[in-house]
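For this view, one protein chain was removed and the others were kept in their places.
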Amino acid sequence: MTYNVAILGASGYTGAELVRLIATHPSLNIVGLSGNSKAGMAMADVFPHLRHLDLPTLTTIEDMSFDGVDLVFCALPHATSQAVISQLPTHLKIVDLSADFRLRDPAAYEKWYGKPHAAVELQKEAVYGLTEFYREDIKTARLVAGTGCNAATGQYVLRPLIAAGVIDLDQIVLNLMAAVSGAGRSLKENLLHAELSEGAHGYAIGGTHRHLGEFDQEFSAIAGRPVHIQFTPHLIPANRGILATTYVQGDPQVIYDTLNAAYADEPFIEMLPMGQAPSIKHIRASNFCHIGVVADRIAGRAIVIAALDNLTKGSSGQAIQNANLMLGLPETEGLMLAPVFP
Amino acid sequence: MTYNVAILGASGYTGAELVRLIATHPSLNIVGLSGNSKAGMAMADVFPHLRHLDLPTLTTIEDMSFDGVDLVFCALPHATSQAVISQLPTHLKIVDLSADFRLRDPAAYEKWYGKPHAAVELQKEAVYGLTEFYREDIKTARLVAGTGCNAATGQYVLRPLIAAGVIDLDQIVLNLMAAVSGAGRSLKENLLHAELSEGAHGYAIGGTHRHLGEFDQEFSAIAGRPVHIQFTPHLIPANRGILATTYVQGDPQVIYDTLNAAYADEPFIEMLPMGQAPSIKHIRASNFCHIGVVADRIAGRAIVIAALDNLTKGSSGQAIQNANLMLGLPETEGLMLAPVFP
Amino acid sequence: MTYNVAILGASGYTGAELVRLIATHPSLNIVGLSGNSKAGMAMADVFPHLRHLDLPTLTTIEDMSFDGVDLVFCALPHATSQAVISQLPTHLKIVDLSADFRLRDPAAYEKWYGKPHAAVELQKEAVYGLTEFYREDIKTARLVAGTGCNAATGQYVLRPLIAAGVIDLDQIVLNLMAAVSGAGRSLKENLLHAELSEGAHGYAIGGTHRHLGEFDQEFSAIAGRPVHIQFTPHLIPANRGILATTYVQGDPQVIYDTLNAAYADEPFIEMLPMGQAPSIKHIRASNFCHIGVVADRIAGRAIVIAALDNLTKGSSGQAIQNANLMLGLPETEGLMLAPVFP
Partner (left out) sequence: MTYNVAILGASGYTGAELVRLIATHPSLNIVGLSGNSKAGMAMADVFPHLRHLDLPTLTTIEDMSFDGVDLVFCALPHATSQAVISQLPTHLKIVDLSADFRLRDPAAYEKWYGKPHAAVELQKEAVYGLTEFYREDIKTARLVAGTGCNAATGQYVLRPLIAAGVIDLDQIVLNLMAAVSGAGRSLKENLLHAELSEGAHGYAIGGTHRHLGEFDQEFSAIAGRPVHIQFTPHLIPANRGILATTYVQGDPQVIYDTLNAAYADEPFIEMLPMGQAPSIKHIRASNFCHIGVVADRIAGRAIVIAALDNLTKGSSGQAIQNANLMLGLPETEGLMLAPVFP
């Protein structure tokens, strides 16, 4: 059976990545594409790499018909998303890729995003979209909130360890490197090729990155007490990929075994042998997450490193994985594309 | 129906690209992988990006069994290939990705490759693997010789124009930019990241690149007279992609119309609108070739630019396209993956 | 003796490159920096790499005092430059890095830049700033017009050959690769790291690039008849550098000897041995230009390749070389910095 989907915000990178993945997905059919600033344009003019596909012309959201649409991917900017989703027909299943419905607590939303939430009822209804940990809820959800790409990476490392109580909750350092596509297609001086290539720098240092809202919410819920990690993202001169180097205090072998057990049956999470470490080069353009554990020379400390593609497993791939579940399709359908190397 | 395939030389980039593509090909099943220098190793240790796949361990060619194998992809170095293929069981269909069987004339082979051909009979039998132009022969071939990646790109531009007699055969300049994966995984100083990034330079300048043997053979055959083009490849700091900027003398609109007609029904060749030009960014990791035509300010001259991915359309994707034909499968099967962008 | 200089438009890349070079120039002293959109900011906040220097705060041009200033570098956008320079005190020597005074013929200016020139008298006075060929005029000039960076590269290849009458003037193809800093610090989608890295494409194809105005003017003057070359620039994923691959028809050894003789005494132009070719990797961040000549396999044809750094020899280094001459300083002063490699 084939399902009809629409993509709102198809002129950004996560929108394009959705189209790329759906192009070879056997059960999804794109019937609508919106991109307000580029309404009226052919997708091939906005993204020439999609030239070979027969796609709908970009429209405004207002001009889009949702008749016969089964599911909507909403790849709009933060804040815009909640306004748009509030107005969508209620028969639609929705996977939202923005930050708008990730935080369950309206006060937390306001703290991290700087203004009150405008769709509190939807916020309550939304299921957090980290598939491996919310799988059952996602199957029956109408609205799923895709996670932050950094937030997903860090949680793949830390959730099982916090749940199992095998690490010191007050000494967690998450040092992260992120490729530039995570910043989107926005025109900012620091995203120019001339500014970023041959460079590397930290940003949102000291605990100001919004994905900390997700870490705080999820880790505290698992631990049953407040958990605050240290988190420093860095921008590196690469297109795709997140590498999360996590410093934890606990027994390295226990840590490895805990993660290994947690992900034994997961189709997209690959544990490396003990002592090996992943590279973002090896998960590019795929829905896989590679995780490695190495013991530190200091007893009782370990480094856990996870790698995933921010646009795929960190965003649009995750969105399709969730859509598959919501539509009753096999979870891995359309997502088993091997990473592109070199 | 599923066909069993083996890959000889699976530890190089074209071998890895074959595995990547076959991983989601519905009708091909990998039953053997050879890599003499890495025999005994798991593919995941040679190419960690393939870690999620259940693949045969690498063996030597000598230890490989060809019972039940339908088709072999031979991704071995030049010269090695002819020696190995001579010894293979004759029931096998073979797609060779090396240069060994591209040139029909033994003298031409010796001129460009510096030694006599060691398997002249096979050389006569081999069909040149530029699918769009040798499709019918490939369907019934036992041995198909994959083209050079640069040679493929240049031929997509020039074959229809030479055949139609719409350009001056003595004034053809093919200026080409090639990404680094085309040089393979060999340990050479000029392929180090520190040497190549932030650099760009020509190589094999002045008509010494071996792919000229293919150009000479094919273009002269089409024209019915000797045709010698000027061809200068350049290495650029990118992983994948070839951009061929071709300077031809003839009526630009006629040139455009000729190419447009030639490729109207081709599934993988995309003509851009007149006046637009392609980028290697837009065909990455796909089997598509984008072609654009722009009129020069000097009347009677045009610039034709083609872009394709050297590892996919220029090599391993082409090989699978040919294998599909040889096995009676749909030509596009497993190859409609959209380009990866950004 | 020390001379006081001011830089107008110091918040762009060529402005920053001027500051970098002047920082270790023994005879130049920066007394004023303008940057209208960033007036009031410290240079260290606009360009953190200049943090260690004691520099004037950025001002508007209106607020800048030119008392005691000997020479002004004008690194403003095209069109702005002519308006500003018209208003500057006449005691100032001026090196303009914009396109405003490169074309002597007002009609040519209007053709290439789309509007009438607003300072025709100054246009007549300006000396074209290709140092090696206008050295004597530059020494006594009040206003020197810096060349286009692509225009400089192409002229280093072609001027001596046209002057010596050793190539066919109607069969010149200049295929050029340019790094991204040549496009400046402007916020354009195609200059984003995510759009440009791993990409390569032609632009201004077919004879529309404005630097053709300079080629036409200079080459026709040398030849004493109209000369129109074919010129296609390409953008490549690198920060700095231009590689001009030039296809000419003439005797290769004569071509080599002609260039070798022309540049025998030039401090910044390095001829490679016959048959060798340069790389942009080897001239980075320096004022040197490397030139190589290779014979084609077709008799009577040669490929001449030149490499220089667009921001240094192509723009700000050239500007200082000219300023040295205008101020009576040694031409090479402050400019002998070796290229940065790797």
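So that you can tell them apart, the chains are marked A, B and C in the order they are listed, and the count of residues begins at 1 in each.
In this section, contacts are C-beta pairs under 8 Å (C-beta built on N, C-alpha and C of every residue); 3 or more make two chains touch, one makes a residue touch a chain.
As the structure is a prediction and not an experimental result, all values here were calculated from the model.
Q: Of A:Gly40, A:Pro77, A:Pro116 or A:Gly202, which one is in contact with the hidden chain?
A: Answer from the full complex: A:Gly202 touches the omitted chain.
Q: Pick out which of A:Leu103, A:Ile303, A:Ile320 or A:Leu337 touches the chain that's been left out of the picture.
A: For the chain that is not drawn, the touching residue is A:Ile303.
Q: Quickly run down the residues of chain C that touch the omitted chain.
A: Residues touching the hidden chain, for chain C, are 13, 16, 19-20, 23-24, 47-53, 181, 198, 239-240, 268, 270, 272, 278-279, 281-286, 288, 290, 336-342.
Q: Contacts of chain B with the missing chain: which residues?
A: Counting over the whole complex, chain B touches the hidden chain at residues 13, 180-181, 183, 185, 187-189, 191-198, 237-239.
Q: Taking the full complex into account, what residues of chain A touch the chain not shown?
A: Considering the whole complex, chain A reaches the absent chain at 171, 173, 175, 177, 194-203, 205-208, 212, 228, 230, 232, 234, 236-241, 243, 245, 247, 275, 277-282, 284, 294-298, 301-303, 305, 307, 342.
Operating definition for what follows: only the chains that are shown with their structure count from here on.
Q: Since chain B and chain C are copies that touch, just let me know if over half of their interface numbering is common to both, same, or not, different.
A: Looking at both copies, the contact residues mostly coincide.
Q: If you tally contacting C-beta pairs for every chain pair, which pair wins?
A: B-C
Q: Would you mind pulling out the distance in Å between where the CA atoms of chain A average out and where those of chain B do?
A: 36
Q: Mark out which residues of chain B touch at least two other chains, giving numbers and ranges.
A: 198, 239-240, 278-279, 281-282, 284, 342
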